[in-house]
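Missing here is one protein chain; the remaining ones are kept as they sit in the complex.
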Amino acid sequence: MPRPYGSGPGEHMLKLALQRVILAVFTLAMVAVVVFATTELLPGDVCTAFLGRDARDVERLERCREERGLNRPAVERFGEWAGGLLSGDLGTSVIRDRPIADVIGSRLRNTFVLGIAAAVVGIPLAVGLGVLIAIKRDTALDVTISSTALFAMTLPDFVTATVLVFIFSFVLGWFPAVTLINVNAPIAELLPNIILPIMVLTFVMVAHIMRLVRTSTIEVLASDYVQMARLKGVPFRQIVWRHVLPNAMLPAINIVALTLGWLLGGTTIIESIFNYPGIGTLLLNAISDRDLPLVQSLALLMALIYIGLNLIADLLTLALNPRLRTLRA
Amino acid sequence: MLRALLRSRSGVVGISIVMLHLVIALIAPLIVPYDPSAQSVRLALNAPSSQHPFGTDHLGRDVFTRTLLGGQTALAITLISASLAIVWGGMVGVALGFIGGRIDELFMRLVDALLAIPWLLFLLLIVSVLGRENWVLIVVLTFFYGLPAIRIVRAATLDFVARDFITAARARGEGTLTIVRRELLPNVLDVLLVEGAMQWSWMLLGFSSLSFLGFGVTPPTPDWGLMISDNTRTFSLYPWATFYPLFALSSLIIGINLAADALAKALGIDRTQGAPL
Partner (left out) sequence: MKTRTLPLLICLCLLLIVGVAHAQDERGTLRINHAMEFGGLESLDPISQYRFFDVNARLYNRLVRADAQGLPAPELATEWSPNDDATEWTFLLREGVLFHDGETLTAADVAYSFNRIIDPAVDTPVRAVLGIMNRVEAVDDTTVRFVLNAPHADFPLLLTDYRALVIAEGSADRIEQTGNGTGPFRLETLDLEGTTRLVAFDEYWEGVPQHGVVEIFPIPDATATLQAFLAGQIDIYSATVAEVPLFNQDQVYVQYLFSGGWEGMVMRTDTPPFDDVRVRRALRVVADRQAMLDLALGPNGGTIACDSPVWPGDPYFSQMNCPQDIELARQLLAEAGYADGITVDLYLSDLSQTWTTLAEVYQQQAAQAGITVNLNMTSSDGYWSDVWMIEPFTFTSWGQRPADQILNEGWRSGADWNETYWNRSDFDSLLDRARSALDFAQRKELYADAQEMLWMEGGALIPYFTNTVRAVNNAVTLPEIDYDMVPWWEVTVNR
């Protein structure tokens, strides 16, 4: 907010950071309201969804709704849900008839394993390539990598997934095509299954980050202090490591946070194509079952991850970039 | 502006690709050799030939015809949605940036909240309940893609509000609406244009994913996303049925990206404020 602050820089910083945290909590509360309201507005429910033809039997439909407590007023159910959330209780899945925390179980861990692994492979690759092609700007290398990345970005992820599965599972037989392991399997068992999904995710995300890093690197390279350092005869490699990389990374923090949010929030389509037992697959199943309490809690969980990561990115930017501290919140 | 845009080589390439697609979409019904839904058992999954330069699909429909026509719906829906998205996102963004204070704060939290929710989820829910009508898709796409626009435009507006000429206008006693219209909009328009172009390309890609999930265009309609998702499973056997629509979709998105990049450069806009995934 364009609001002048009179206090000193250190205190000011803390105040700003605190403000961000409070805002994030407030946003999360809003997510809860919006998620609940939207899912409530939809006419279909878990009973019509799984009864199918039997839903014509009005008595059976009513009994089903009664059993699952769907007949109570929405406000009452929201109060119950929100109250439960505050005490850390995500509620009960109406179709699975189990606590939602239990249904999610290790799925959150699985999504994190996949997301973090993809980030560990993808983000450094993207940043490295971005800096590389910025240095080799307008050479054949730059054009080749840039256009390949642009092309990769335009492929729908399900196409990339299908093609990679064809090559690496059917033809070469290196990796399993889909994940067929227990939700609670140890991480070691997950590993062979996540290689193909990681490749697909990398394909999808590299282009965005790389293009951004390329732009900002070019700007930094053209900046006065880099020019000065070069004139002074500082080795180019050292300039890149010491000055270019850190400065070029700054604008990328936001998109990295966005990417991480996307990865950790469960990449629905990719998880589902690979039958990966993460929260993305669960969300898709919950939607098709119209298991609304589960949908609501998953949405909230994903929002929490997204908001949390953005908050971290904000605070990080704040800490790294002194200029921003004095500009606007 | 246009001249600046045309000075960049990639901008020219991008704009040409986009124009070509638009022209094809407009005149396709006049030039396609076959009825896009004419089926034939005999012709199913034939490789490209002189009669069917792009081959035929699993129902014996001509892939060339369907590829030419396949952009129409996607282009129309995404173009309308992208325009509406930047219009409503832009208006709200400008308003919030101008109003400031608690109202702005409250609304921005709402926008953040909506951005944080996996929107695909809501799209799926809404489309599966209200049906796959085109207007439903337009409403949903417009709404959700308008949100990032609010953020970006609001930021741009805040920059301008703090500047001297707005203060000067205020001092001259000009009304809020006049200031918005005369001073603010022309300045924010550039940001909006670039944002709109980017939204458009994201939407096209998102639209094809919807088809994959079974929530896109209704099947008889030729549509790239639908053609691709219908045929990816068998791409190793009948690559033509996937490749041509995929090429069409890809080239359009590349075209838009190149044009948007060039536009941003020409207008001097920093594109580092991330695009939504």
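The first chain written gets the first letter, and so on, giving A and B; residue counts start at 1 in each chain.
Criterion: contacts are C-beta pairs under 8 Å (C-beta built on N, C-alpha and C of every residue); 3 or more make two chains touch, one makes a residue touch a chain.
Note that the structure is a prediction, hence the values are computed from the model and not measured.
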Touch criterion as defined above, residue of A:90, A:123 or A:177 at the omitted chain: A:177
Among A:223, A:285 or A:317, residue touching the chain not depicted: A:285
In chain A, positions touching the absent partner: 43-44, 48-57, 60-61, 63, 95-97, 103, 158, 162, 165, 169-170, 173-174, 176-178, 180-185, 188-189, 191-192, 195, 272-275, 277, 281, 284-286, 288-291
Where the unshown chain meets chain B, residue by residue: 37, 39, 41, 44, 58-59, 128-132, 214, 218-220, 233-234, 236-237
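One rule holds in what follows: only the chains that are shown with their structure count from here on.
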Interchain centroid distance [CA atoms averaged], chain A/chain B, Å: 22
Complex interface listing, chain A residues touching chain B: 1-2, 23, 26-28, 30-31, 34-35, 38-39, 42-44, 150-151, 153-159, 162-163, 166, 170, 205, 208, 212, 215-216, 251-252, 254-255, 258-259, 262, 265-266, 268-269, 283-284, 287, 295, 299, 302-303, 306-307, 328
Partner chain A, residues of chain B touching it in the complex: 100, 104-105, 109-110, 112-118, 120-122, 124-126, 128-129, 158, 161-162, 201, 205, 208-209, 212-213, 225, 228-229, 232-233, 235-236, 242, 246, 249-250, 253-254, 257-258, 271-277
